[in-house]
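Have a look at this one.
Other chains dropped; remaining ones untouched in position.
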Amino acid sequence: MAHLAFERLTRDEIGALAPSAVAIMPTAAIEQHGPHNPVGLDTMCCMAVARSAAQAVGPDLNVVVCPPLHFGSSHHHLPWPGVLTLTGDTFGTVLYELLDSLRMMGFRRVLVLNGHGGNEFLIQQTARDYVMAHRELHVVAGSYWDIARAALEAIPRDGDFSIPGHAGSFETSLMLHLDPELVHTDLVPVGGPKLPRSAVANVTEVRDGGYLGDHPTGVSDDASHGTAELGRQYLDAAATVVAARIREMAETA
Amino acid sequence: MAHLAFERLTRDEIGALAPSAVAIMPTAAIEQHGPHNPVGLDTMCCMAVARSAAQAVGPDLNVVVCPPLHFGSSHHHLPWPGVLTLTGDTFGTVLYELLDSLRMMGFRRVLVLNGHGGNEFLIQQTARDYVMAHRELHVVAGSYWDIARAALEAIPRDGDFSIPGHAGSFETSLMLHLDPELVHTDLVPVGGPKLPRSAVANVTEVRDGGYLGDHPTGVSDDASHGTAELGRQYLDAAATVVAARIREMAETA
Amino acid sequence: MAHLAFERLTRDEIGALAPSAVAIMPTAAIEQHGPHNPVGLDTMCCMAVARSAAQAVGPDLNVVVCPPLHFGSSHHHLPWPGVLTLTGDTFGTVLYELLDSLRMMGFRRVLVLNGHGGNEFLIQQTARDYVMAHRELHVVAGSYWDIARAALEAIPRDGDFSIPGHAGSFETSLMLHLDPELVHTDLVPVGGPKLPRSAVANVTEVRDGGYLGDHPTGVSDDASHGTAELGRQYLDAAATVVAARIREMAETA
């Protein structure tokens, strides 16, 4: 047995598992994803990767998937409805306290698996801060598309879209695979201006109040190249690489 | 259509619904619930009441159920494993920011439906603070067992247990009804000392570091009177009264 | 000698008394109390109960009454003049630090005796938080009308008014007993709309910016049933029950 949903276990099962298991703490967001996707897309995709990765790890290592932190740092989406957002400070504090909870109950390895771009600096900074104060914890923090970037980029695709983008063909593909009823395919915007994107890694440029202020569609790339089959391949690739990373964590002395 | 899961809607659906709908913001906890119940019990029960109440409201009023705030104020359970807890300050801040998000996207009526005793002061204080600063919002905040107390107490029961208690016959009944596979009936503790409980409403007594410090079972009452049938009755009664309260909110000018 | 005013003792007297005594920490408010009562009513009544209860305890147990925290959480009264208010966060922090001071000088039992409704969640939450972090302290926290509710309700009264209400017949009676010169009996409002009040215990409903936003009198109930004699009975009853609660605390191992 490898994949375990934290909330379905008893306290004593968790206490017994914690010292040798790896916990996945999923962080995501509830926010607009274009006219065609549900606002819960980030959480749904992140949880799907977490569960699939936990399964892929195999039966000899226990992986416990925590309930997700649904609410991310999404103020840059606020001009649109559907956004349940925390400030950056609050998000970081919540994650810090959840890491503390996991450590106090006995976990020693935690993967903070992120599914929303707006959280990327916060999860990495919080991981650093936490481990500096509590050195018995070993933490990896990253977005699933960054952990698995090489594998995701290697999958052949039609159309010029980026990974992950926002509500474009990458995320729409995953959603079409996970729950096609939730995608309003008749509302997928075609063409239109792209969302600006940083051309240089680790350099952030912000103007006009953040990148979504006045954008006409709230979608970063042409979403019309998304297919369920592509989504299936993305999910498999992400789960495979994340599972390998989990194994690597468990094997660290 | 009355019951709507927030995360499954699109941004534009939410924007259209918000001004006339009632939003339910569920707050709960992940914490030990005795040797026999899953740690996610509070969230599972709270979400079940939220969904059933939303259904019971009927088709002419839209009720949107938000994703739950899984993590409550549960430090008093920390001697046990399985607790994912926020400090009181952090919990209150998160709820404040979620109310702010709901207001900004157009909601005017929010029911903060709570499923964990440790949150009871925090949700009420936060509701007061928020509405004083943003008077266009109308908020009701309470635990489902308090909102529906009269109806719940009126259901005949064997055994001397309290509502809600903690992990005793009330909560175990609900869990047996909702997902019997998650209840380890062979581990239900019988007898043993009760958890102390306040004898006087609105007066809190704390000693020995909070009420669960050294308790042998972490269960407040004899849990052996719990049955799935009783759980069904409790869920129905709670949903019916909560639905009535939602209607009342919607009818307020 | 039972009743001792903290501020009139020397440091060494306090150091000697602290381990075996019970400290009362009064929390109240300075806020509007209708056109007829002084703004210090909450503090005056709370201190009167504290002192009378300390006397009623009897000579074999030392009860030290601290100077009151005059300033409560009263933002809901701000449309009226006369309100000296703290935010909820600040109030809770002050109380936390006062509990810490009392613990550091040797007290092991503290009664947080409250005299203002707006503080009720904050004192209970702070008591929980403090004792969880410092388990050597034993704290009871509640409003005097809640601690003594049964006895207060048992006193026969004319007129339909609630206990405590706000600036209505209950509080006006206490004030008429304590300092009749401060009550402008010619200005007592008669009739008029009642302030809304929660119909269900532990469930808070707030709209229109909190319950006093546009109220014409700022008084919760008809205040015209207040008498000094009733005030005397209320004070005696409250003091008797609070004294019994103090004894109970002292007898806890």
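Just so it is clear, A, B and C label the chains in written order, and each chain counts residues from 1 on its own.
In the analysis below, a residue touches a chain if its C-beta (ideal position, glycine included) is under 8 Å from a C-beta of that chain, and two chains touch if they have at least 3 such contacts.
Just so we're clear, the structure is a prediction, and the values are computed from it rather than from any experiment.
Here 3 identical chains are displayed in place, and the whole complex they belong to in this file is assembled from 6 copies in total.
Going forward, only the chains that are shown with their structure count from here on.
Chain contacts in this assembly form an open path, with each chain touching only its neighbours along a single line.
Chain centres here are Cα means. That of subunit A falls 27 Å from that of subunit B. Rounded to a whole number, the gap between the C-alpha centres of subunit A and subunit C is 49 angstrom.
Every residue of subunit A that touches subunit B in the complex is listed here, in rising order: 5-12, 14-15, 18, 30, 32-40, 43-44, 66-71, 78, 80-87, 90, 93-94, 97-98, 101-102, 104-106, 182, 184, 187, 218. Of all the residues in subunit B, the ones that touch subunit C in their complex are 75-76, 87-89, 118, 120-125, 127-129, 131-132, 135, 137-143, 146-147, 149, 200-210, 213, 252.
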